[in-house]
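A single protein chain has been removed from this complex, and every other one stays in its place.
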Amino acid sequence: MSRRVFSARGDHIESRRPVTVSRYRGITRLNHWVTAASLIVLLVSGLALFHPSLYFLTGLFGGGQVTRWLHPFVGVLLFFSFLLLFLQMWRLNLPRPEDRTWVSQIGDVVRGEEEKLPELGKYNAGQKFVFWAMSVLIVVLIVSGVMIWQEYFPDLVTIPVRRWAVLVHALAAIAIILTFILHVYAAIWTRGTLRAMTRGTVTGGWAWRHHRKWLRELAGRGESGPAK
Amino acid sequence: MNIDLSRRGFLKLAGAGVAATSLGAMGFGGAEAAEQARVRAFKLASMTETRNTCPYCSVACGIIIYSNGDLKAGEEARVVHIEGDADHPTNRGTLCPKGAALKDFVNAETRLTTPRIRRPGSATFEEISWEEALDKIARALKDDRDANMVLTNDDGVTVNRWTSTGFLAASATTNETAWLTYKTVRAMGIVGFDNQARV
Amino acid sequence: MTNSWTDIKNTDLVVVMGGNAAEAHPCGFKWVTEAKAHRGAKLIVVDPRFTRTASVSDYYAPIRPGSDIVFLMALINWMIQNDKVQWEYVKAFTNAPFIVKEGFGWNDGLFTGYDPEKRDYDRSSWDYVLGEDGYAEVDPTLEHPRCVWNLLKEHVSRYTPELVEQVCGTPKDRFLKVAEMIGECSAPDKTMTSMYALGWTQHSKGSQNIRGMAMLQLILGNIGVRGGGMNALRGHSNIQGLTDIGLMSNLIPGYLNIPTEKEPDWQTYMSSRSFKPLRPGQTSYWQNYPKFMVSFMKAMWGDAATAENDWAYHYLPKLDVPTYDILRMFELMDAGKVNIYFCQGFNPLLAFPNRGKLTSALSKLKLLVVMDPLATETAHFWENHGEHNDVDTASIQTEVLELPSSCFAEDDGALVNSGRWLQWHWAAATPPGQAKHDTWIMAQIFLRVKKLYEDEGGVFPDPILNLTWDYADPDEPSPEELAKELNGRALEDVRDTADPAKVLTARGKQLLNFSQYRDDGTTMGACWIYAGCWNEEGNNMARRDNNDPDETGAYPNWAFAWPLNRRILYNRASADVQGRPWDPSRKLLEWDGQKWTGYDVPDIAPASRPEEVGPFIMNPEGVSRLFTRGMMRDGPFPTHMEPFESPIANVFNPEMRGNPVARVFASDAEQFATSDEFPFVATSYRLTEHFHYWTKHNRINAALQPEFFVEISRELAAEKGIQPGASVRVWSKRGEVRAKALVTGRLKPMQCGDKLVHVIGIPLHWGFMGAARKGWGPNSLTPFVGDANVETPEFKAFLVNIEPATGEAVS
């Protein structure tokens, strides 16, 4: 059949009446949620060590020593987990000409006036932003994190470098938390999105409204049953 | 026994010229009970103090041994800490890196705890009782002395010397041990007698 | 030490040469920093290495190991040339005015009377001209060409700053600066102290090194005064005590002597010992020798020593050689002539020279008995530790007994410090396991031997059977009982010699001091110089009053100092001929018209009139000796002698090797090397982090200095391609070691004439037992030869070679 341009392997029309579209395979969803859980643990444990007023959060993990021990390991887990996601998603997150239009009309996006926007593939520019921001920040965090990982890499870098690393780690962490908030909020605000990562499917209307090119490509393939 | 300490401290910290910065000056005068001790518990509380002398060099620094248990009261005692004696005129409480670690000498892993014998040709020491060890020594001494004591020299002069057994005395034993050693060695006629002062 | 540690604070100038006080005696060195801080005193260090002492010095001068006599004689020469002499002191308190016999002289590095066959001098010409009255002739004007002063002047004239530069490698300007600083101390109100240790003794002419400085100190008027003196910093906590008590081949407690074969009877023995005064009115304190000797014999053998049997003189061994010192014993052992050897708290395998020979010798013993708190290398000499002790265990037939003894923390008793203080200490801990006090061990050995003689009879059992052993518990005599024997006790009432009706000390009581010792058998006392340590006033060694009137540093009521609680020896010399202190601000004693008063116990009879009685009462001259007559085997003045292994020929006599009268055993002579094969000078020493071979058993000390290393200059490292921290192989004609290389700017090559001399420093703290990493001591390399007078081995100057180590193994 023809080359996929707007969809990933495994994306397909799940049922026709009503239309539901399979957006994420089970393995991808699991991958996402592992990543998400890691990130949440990291941001909670990281914030606990970031600001005294949040130190009480270490109690969630069984105290400061455990928190200090756990955080970097979860960081490594997140890194590899996200790496898998990255490998699955990076192609469809490459920028396309319509992204520019989408961004320039961000006001329409916020107002929910999507009919004014161009038709999109599987991801809009906002989602792509989150994807790339996450990718870059996670790399920054893992690199700076290893530099300050006292238990295993105490002498990896000099203390002046370590001071920069700890600052960069903090800044990147703030950025990734902001990105995370954006991601979560967008998923909630755009109703019908969450099920893509829970049940794996979205409604046809959701797909039509937000990712019409993606839907068109799947429909054009005529795939109406479970994947063979 | 004049073991009583003169608790006269040296008011002037020897030469540092630092007139006693006293506890009071540092705000430790009226110690109030702290609600919750944050610092490490002071480890010498309730230890037995004993005056002693560092056994290393001949500066003979005064030391205080802090032990767990009181020998004078007939108890078993174990050394927990050793520190310079601030009342001692020479060292004024100071100690060198050897003296400051004297506890490690007393409690060294290589301290001997039992008599041992190495038999001719053997590759190991084996334990032996004090009785057996001492009897063995006495027997060997008697036999060697009887066999090799030189009573007269070639000119017939009485010389009464024993050269086939030698004794090296220590450098850190007490005068009293030294005297008892001297008596024993000299009475037997040993002339191969020396101590660390030679080197 | 003539003075005490605390007295050093009174000095104006400290000269550390032949020692490294900051490193080896840090807490004693405190008093140097005190003198610096409070008197503005200066510190000079003369040493082959820039030591830790040098790091806090005001002036440092390098010197080639083994060339100290040249430096010292040149200092004396400079003082004489520049009139830096304390003239009144020299004239009145030294033998400078004494006239010397015509026959005495010096030529080609040798004094008159040398016999190369015997390797000995005929010393008969080295003496004073005696008048018909039996007194030595003197010329108080010092004009007589044969007076000691003029002979000395001539003797030292050869030692110029140029010679110093050529022989010692000390730059001339450095020498001159040192001389200037020292010269200031010839003023009566300036004093200098000499602090030395094994850097001077461990040479084949060690005694002469010390003589050299003692002479300089006399010329500057620095003996007997506060802040002055000759201060030998003794190495171990009680080698002073063990020497005082005579635990040496030829000694009896209190520096009396074991007789020789030439003294078959008491009268002969005594005749050469109670010296008559050599000048009118002098004390010549050794005239009391019989009192000390008889009291000693009574302490040993009690009722068995009687006037009739010459105090059991025949119980004493008579020596056929000067001493059966350690070196001789190991020589005999190696020849198979020793069967049993005891090591009580002593580790000869690492402490004596030429370890290969020591191992060979120990392997020929039948029985080796080691009593020690720690597992020593000596006790384990038969155990194979790979390259660190590569012996053939199975072939060694020596039986070894290792007996666990207690340590300082576990016994009561006294130790004698370098300043002659007898300080009592108390046990604080229980000995571990079955470890026992040395007193118990010695008593057990003795009682068992005695029992065998009682039961079986045997050869000459009398001195054993009659040895005094009246202790409450014969199995373990108490320290108190033994200390009291050392002090001495009245066997009969001791009466005043001037007034026989007056009982000074009643029968059975402790003697007050040695003035109560008697030669008629009515007193016993083991060690006369200790008398007073435990008299009827109690245990004076346990005194703890640290009051110091006027802060002189004397601490007269702290413990007990021998003799007679005297803190500074020769202290009468602190005052001028009339008895006025040389420096009123540093008064020690003064003559009040009737008697001597002051801060110390006078080293003279308290009522001796100053103009009549000389201050050096032990000498028959009454004065000190710049010229030692025949008392030293290698010369009445120090003369330059190279070490036995030297890169440079003796500048006075290229044919002369080492000390011409030092005893050398034939097999050892073969093992002396030349600089063709072994071009580098090595010297051995202690580091501050360790105490000999003991502290390597301690975790903390092992951590502070964990592994054997040698120190070399950057220049030598570059020449040999040695990287800092790399392994090197160092070898001499007698053995080899592997060590880490510590490359430093603290050692610099020295230009001695046309020869560039590199020095390699070899610290001595490692072996194959204990907590530190396994290593070697310098004694794997050092030559088996000792000082001509006292047989202290030449550990401070010998020849080695060095190269980067290839691989770990050393054969």
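By letter and in written order, the chains are A, B and C; residue numbering begins at 1 in each of them.
The rule is short, and it goes like this: a contact is a pair of C-beta atoms (placed from the backbone, for glycine too) under 8 Å apart; a residue touches a chain by one contact, two chains touch by 3 or more.
By definition in this document, contacts and distances are computed from a predicted model.
The chain absent from the displayed complex carries the UniProt protein name "Formate dehydrogenase subunit beta", chosen from "NADH-quinone oxidoreductase subunit NuoE", "Cytochrome c oxidase subunit 2", "Multicomponent Na+:H+ antiporter subunit C" or "Formate dehydrogenase subunit beta".
Note that the undisplayed chain, when the full complex is considered, contacts A, B, C.
In the complete assembly, the contact with the undisplayed chain comes from C:701, out of C:222, C:701 or C:732.
Note that of B:93, B:166 or B:192, the residue touching the chain absent from this view is B:93. Within the whole complex, the absent chain has one touching residue among A:33, A:73, A:90 or A:185, and that is A:185.
In the full complex, chain B touches the hidden chain at residues 3-5, 7-11, 13-28, 31-50, 64, 66, 81-87, 91-101, 103-104. Mapped onto chain A, the footprint of the missing chain covers residues 13, 16-19, 48-52, 55, 58, 63-65, 67-69, 110, 112, 114-115, 117-119, 148, 150-151, 154, 159-160, 162-164, 166-167, 170-171, 173-174, 177-178, 181-182, 184-185, 188-192, 203-209, 212-213, 215-217, 219-220, 224. What chain C contributes to its contact with the hidden chain is residues 22-23, 26-27, 29-30, 33, 36-37, 40, 50, 52-56, 58, 60, 688-689, 699-709, 723-726, 740-746, 748, 771-773.
The working rule: only the chains that are shown with their structure count from here on.
Taken as a graph of touching chains, this assembly fits none of the simple shapes: it is neither a line, a ring, a star nor a complete graph.
Averaged Cα coordinates give chain B a centre that lies 21 Å from the centre of chain C. Those residues of chain A in touch with two or more other chains do not exist in this structure.
Multi-chain contact residues, meaning those touching two or more other chains, do not occur anywhere in chain B.
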